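In this view, the complex is presented without one of its protein chains, the others remaining in place.
Here the chain labels run A, B and C in written order, and each chain numbers its own residues starting at 1.
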């Protein structure tokens, strides 16, 4: 299924799906949608990526993070190098601003393993449950902030809970698809 | 008295430790324990003889009425003294017999445990407490029989003994529970007062039969006697203690104990009498045929137990008193003879009477003990055995009914006793024969001949001076069984010339004749094999084999390994239960014409799409032989259902259903090439059967649905959520509010399931033996 | 309108059982999935049906007015669908691995663990 058109289309749809899924998550409290549906939508482009490129490549492209440093110039002072390097590292955090310098060195690389995201989702939901306990409320009570945010609306622990669901569902589905595709 | 029990248990469990500390001197503390107990019980002699039973109570599980309630009356005291005094001798004997055995500590553990349990049995006043100790004796007996656990014989015999006695124990348990229900009390002293009510109670018959079963199995009555000869696989001290002097008499004790409460009726007397007499005759007959020393003794024990039980069955005051005397006499000589047999075995390495000759010269003290006890066994004046036998004969002779057959049976048993006694006391020790004297490995040490000798001397002393020694306590025991009119017994060696004396002389003469013709009896079994093949011993193995095979067959057919049978069975059970409930509750009548009309009414045109999509898809998916089409059609069904959710106001559900269905299809596609290709495996008949079953199942579900839906649903949840969703939970999408607020706990569980599923899939796909991980 | 659901539920249950009883690994897994669909549909239908008006409180109201679809079965089914997805995904992988290991799609041949005298260690 390695078609160029699909691959190109996917690149286009990637941010779209991500934003759409987030939109579904946020509006879920008042309209059809919610963390679960949102999470499923979030993984759609990833699944397509897996289907098109295979799990190995998906991992390589989407989940492999590399951290680079600049190569040290000759006779450069420690201080100067450090300043330059920190600047470079900071720029590296912004995806579209990172420079493909030739004189960089790979410091370390790590794979973002969906498995490690699973407990994050679980603990977010759990925290949403435990927080109200400290406010003297029952477990999993919805506690709401006084002020409302623009676009998102009122913020409450239920939203946090739903975000936990969202993260977990996407991580789980991603993990399952990637494992199945790998084997 | 509870501290006696506790001390016994503690010392029992200390025995292995003591063995490690003291080595072969472990016998010293182990002998001191029963000695101390004996001394303790002796302090109760005077109050008990004065007619004041001692009653002590300690609560254990009062919620169930199970307590340690100890009663020391004549009967209990008699048995307690018997058990502890024999305990002293056997513990000492065992120390010498098993000297150097590395598991001696364990042996003492079991033996002490047994002794303690046995004391518990005879002093318990609470019938459930009695049951507890009763079962403990079975278990410790099991452990003792299987002591030489290397040998298959020991293991099999131990199992047999355990099964029979424990089976009886369970009967006893049932009987005692019923007795407790009938009398609304668990105390023997109270139940005795309720005798008239108990006799009239509906439960009387089952109670009596069940208790008898318990007693008969324990006391090796025909046809349950088979375990006792096999139990001789145990080390000899065990045989001497458990299987002749004490444990097997627990059944006799039980019957005696319950006589004042339940006895005296026809069913009680005749059943016990018949079983006892049969056992006495069968045991005696089989004893004559044995060649093995311990087997001979085992069968005579069975016979003696039969005689004891017969006396209880006769039930007259005199017979009951005679029973006590004979019991003591038997314990004395049989315990001694077992120990002698053990010593002989220990010294020569064989127990085969045909290989044992002229042992008297090399082991004079042992021979003396043997002579004393076999004379007692044969019932020769002036030994205590003589008094016992006289009373036994008299009891049978004067039985209120069936005196004649009973007497014949008992006398037959007596004849066998004489013959056997001659073989033991004379045959292997002194009889001149063509053979050389049997070689003796090493001369027995005092610990091996002193205990039997003491017992033999006791038999003589008790015989000469019965009234100075044992009569009072026997009388007290008689009072506990037979009531106040008993207790007047005066034991004496000489009763004058009467029919009983005639019978005794006849017995001795015939016994000598039987001894002379020993060979005839011992070669008989060859001719009798066929008879034995249908005897209870063979029957036990037959049942065991059959039931093992049956169990295997049943298990094989129930747990067949065929998954579809499992599923079919479950579904059939389900259908059966649901339809059964519908018929039982007359629910088919509830469904009226209106229900059906309602079911057909107001379908909108576009809703037919659902059916049009679903019906062919469903049929197709179950018939197709293409994997891809199967997946596609299944997704189609899923989408149709999603459509239904949209039609009926469930957009969230529809979206989820749609996404999940797609995702499932994707997962399938991902592994499709690893999945088996489809083909039809089923046979035509199986196909027909499963179509039928499936149809009935589907129809049942549909029927239940129709039935439920005919009533209006007034859901308070729906109403409440409708009101509270926006005002209190601040969300307009009620479904989502339920998921993240009202019932968020469910959702927490749900995501946990997902997480675990991901972990599981991860491990399934990455961890398997072929992958090189050493499991 | 009950009729549609009655027929559909009956049909789905029957078909799923039919497939489970077929001795084929693949059919088994499909049958189990259809079984899940059937039970969801059953729960949905038994909570009574309301056309079109979904369980969402309109923007101008404080409470939901009848008739609106019962949100409770919906929430239950949503949970059940998700849980079912997890279990079914696991089952698919299990079947896949089992087929790899045993090399047979006939379930009747997979009865070693039930045998009394199996040769396992």
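Just so it is clear, contacts are C-beta pairs under 8 Å (C-beta built on N, C-alpha and C of every residue); 3 or more make two chains touch, one makes a residue touch a chain.
Assume contacts and distances are computed from a predicted model.
Think of the chain that is not pictured: of "Spore germination protein KB", "Molybdopterin synthase sulfur carrier subunit", "Carbon-monoxide dehydrogenase large subunit" or "Na+/H+ antiporter subunit D", UniProt labels it "Na+/H+ antiporter subunit D".
Shown chains touched by the hidden one, complex as a whole: A, B, C.
The chain not shown here is touched by just one of B:40, B:60 or B:620, and that residue is B:60. Although one chain is not displayed, chain B still touches it through residues 16, 59-64, 66, 106, 128, 131-132, 135-136, 139, 142, 146, 149-150, 152, 155, 159, 162-163, 166-167, 170-171, 173-174, 177-178, 180-181, 548, 550-552, 554-556, 558-559, 561, 563, 566-567, 569-571, 573-574, 577-578, 580-582, 584-587, 590, 701, 704, 707-709, 711, 713-718, 720-721, 724, 741-746, 749-750, 752-753, 755-757, 759-760, 762-764, 766-769, 773-775.
Interface with the hidden chain, as seen from chain C, comprises residues 20, 28, 32, 35-36, 38-40, 42-43, 46-48, 72-73, 76, 79-80, 83, 86-87, 90-91, 94-95, 97-98, 101-102, 107, 110-114, 116-118, 120-121.
In the full complex, chain A contacts the hidden chain through residues 115-116, 118-119, 122-123, 126, 130, 132-134, 136-142.
Throughout what follows, only the chains that are shown with their structure count from here on.
With B-C and A-B as the two chain pairs, more C-beta contacts join B-C. Chain A and chain C, compared by their mean Cα positions, are separated by 31 Å.
If each chain is reduced to the centroid of its CA atoms, chain B and chain C end up 48 Å from each other.
Centroids built from CA atoms put chain B at 66 Å from chain A. Residue positions of chain B touching 2 or more other chains, listed in rising order: 651-652, 656, 660, 663, 667, 671, 674, 732-733, 739, 747, 751, 754, 757-758, 761, 765. Residues of chain C in contact with two or more other chains: 54, 56, 78, 82, 86, 89, 92-93, 96.
By the touch criterion given at the top, residues 552, 555-556, 559-564, 567-568, 571, 598-604, 607-608, 610-611, 614-615, 618-619, 621-622, 627, 630-631, 634, 637-638, 641, 644-645, 647-653, 656-657, 660, 663-664, 667-668, 671, 674-682, 686, 690-691, 693-695, 697-699, 701-702, 705-706, 708-709, 713, 715, 717-718, 721-723, 725-727, 732-735, 738-739, 743, 746-747, 750-751, 753-754, 756-758, 760-761, 764-765, 768 of chain B touch chain C in their complex. Of all residues in chain A, those touching chain B in their complex are 28-37, 40-41, 47, 51, 114-115, 118-119, 121-122, 125-126, 129, 139-140, 142, 144, 154, 156, 158, 161-162, 164-165, 168-169, 171-173, 175-177, 179-183.
Of all the residues in chain B, the ones that touch chain A in their complex are 651-652, 655-656, 659-660, 663, 666-667, 670-671, 674, 729-733, 736-737, 739-741, 744-745, 747-748, 751-752, 754-755, 757-759, 761-762, 765-766.
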